[in-house]
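Removed: one protein chain of the complex. Kept in place: all other protein chains.
The chains carry the letters A and B, assigned in the order they are written, with residues numbered from 1 in each.
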Amino acid sequence: MIGDHRTHAAFSARAMIRAALAMVVALWPVLAWAHAEQGRAAGFLAGVHHPISGLDHVLAMISVGLWGAQLGAPAIWLLPVTFPVVMAMGGMLGLLGVHLPGVEIGIIFSGIVLGLTVFAEWRPPMGLAAAIVGCFAVFHGHAHGVELPAGASGLTYSIGFVMTTGTLHAVGIGIGVIHRWGWGRLALRASGACVTTAGLFFLWKVLA
Amino acid sequence: MKRRGGLFPLLAMAFMLVAAETAPAHEVRPGFLELREIDPNTYSLLWKRPTGGEVEIQIAPVVPEGCRLSTPDRQQLTPGAVVVRGTLTCEGGIAAKTLRVAGLETTITDVLVRIHHADGRLESHLLRPATPSVTLGGLTSGLQRGISYVQLGFQHILLGVDHLLFVLGLLLIVSSRWMLFKTVTAFTAAHSITLAIATLGYASVPLPPLNAAIALSILFLGPEIVRAWRGETSFTIRHPWVVAFAFGLLHGFGFASGLTTMGLPRAEIPLALLLFNVGVELGQLGFVILILLLERAFSVLEVRWPRLAARLPGYAVGTLGAYWTIQRTLILLGGLR
Partner (left out) sequence: MRWGLLRAAIASAATVPMIPAVASAHLVNTGLGPFYDGISHLTLTPEDLLPAIALALLAGLRGAYAGRLALFIFPASWLIGGLAGLAWPTVGTAPVPIAVGFILLGGLVATDANIKPSWVVVLAIGLGLFHGYLNGAAMSQARLGALGLGGIVAALFAVVALVAALVVALRPPWTRIAVRVAGSWIVAVGLLLLGWSLRAA
């Protein structure tokens, strides 16, 4: 693999990342002090907060990452590239007021179904897996889009929203790394069972 | 031997733009307004307006509504500042009154406002061109005051194009990473020393000759850069950290002008000094890192500058150094006459 051959350029790229980060961290508060426009910063924070405001959303996003890690390549990288886009499409439909049937029930079932797939380590053909995940992504995005508060700053809200969603996937994929060990596979399947249980609990709460 | 010959012309152009804009007022010395409650509703006022720069800064605090200011003929001209003392009487106290500094919008100067209340509370605000007024009465924490000192230092270095240009000149001469580290550290240590000496009041340097000397230090680097291009060597090229230290002492006095004219309360000077210096170092470090990162980026992208473009930063250092030396010497001579 090319990556293992550590070239000078690759090394300095890492140094660049670190240095750039350090600089940004060091300078930003001073430079940006008192310049934050209230509305826009608030929009960003609202956007960050929204995807993590409901446990059902959070669990579904993380399970998507877990499942991707179980499936391995190419799903593990196809997923984080396509999911935000599909979800944003759902969000756009929601923003535009386009009605989708069965969003509520779709979201509740997304947790149950995704949890089950992780539990069963189900390996459907790539196309089917993408269709399932894509469907749920549209539902989740749509729900978020409909719920968006009026008057928030659209752009910064969107940035915050996309960042959090992406980070939730990353968390799922990051946890999924344990898949390479035997005990890890077991733990992943167990967490899938937990997600399903939680999903059933949400379903029961809605029905009761 | 030479590594930093192929630096980036755009930066030099950016420099010249900033220089053209801010050079006339490159000394960003903040104003200082102090109100000390001596009786209920009565405050002694101390106002320091920076002077002696290359342009006069026309700013003045506006007496808040419902207040009266009496200044019994006490305007003093001190080196670097016009000082006004007086007594401010406000019906019903100073709380919730709006304090504005007129003319601040059109400057690039800040004004530090401190209010000593009779009960020992200390209120402090930093007025800036973007926010030239403040509503009094709020409490300020030590943290807020600290941040405003860091901010002052950071701004001071960002606007001190002459200081940044000197650092750029050093970067153009330095040929290895270790030498770079030594040089930047020497410069930092030297200007920290004189910044402390000047701020604590042990020594002071009048501004006009100091400015001329700082300009001369930049001009000094010009020929050294040319020598480095030619592959020649000199004491400066072999030991840039010595030069950085020697001239750093000079630049430290320059930084101090950003702090000494404020007339800070004695007790707060050490903290202010430290935090102001932190701000200066942050700005300087950011500048050095940015230049190194850009240089690396250009080599990754395999940018080949035309010969003239590659030398533009060096020429910028020499030319602006010469220009400032002449300009500031003329000011110095004009001041003596």
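Assume a residue touches a chain if its C-beta (ideal position, glycine included) is under 8 Å from a C-beta of that chain, and two chains touch if they have at least 3 such contacts.
These numbers were taken from a predicted model, which means no experiment stands behind them.
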Visible chains that the absent chain touches, using the contact criterion stated earlier: A, B
Hidden partner chain, touching residue among B:46, B:294 or B:322: B:294
Given A:97, A:125 or A:182, the one touching the chain that is not displayed: A:97
Among A:68, A:115, A:160 or A:199, the residue in touch with the chain that has been omitted: A:160
Chain not shown, touching residues in subunit A: 1-3, 5-7, 9-10, 12-14, 16-18, 20-21, 24-25, 28, 31-32, 35-37, 40-41, 44, 77, 80-82, 84-85, 87-89, 91-97, 145, 148, 153-163, 165-167, 170
Sites on subunit B contacted by the missing partner chain, in the whole complex: 10-11, 13-14, 17-18, 21-22, 108, 110, 128-130, 155, 158-159, 290, 293-294, 296-298, 300-303
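One rule holds in what follows: only the chains that are shown with their structure count from here on.
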Distance between chain centroids, defined by C-alpha means - subunit A, subunit B (Å): 46
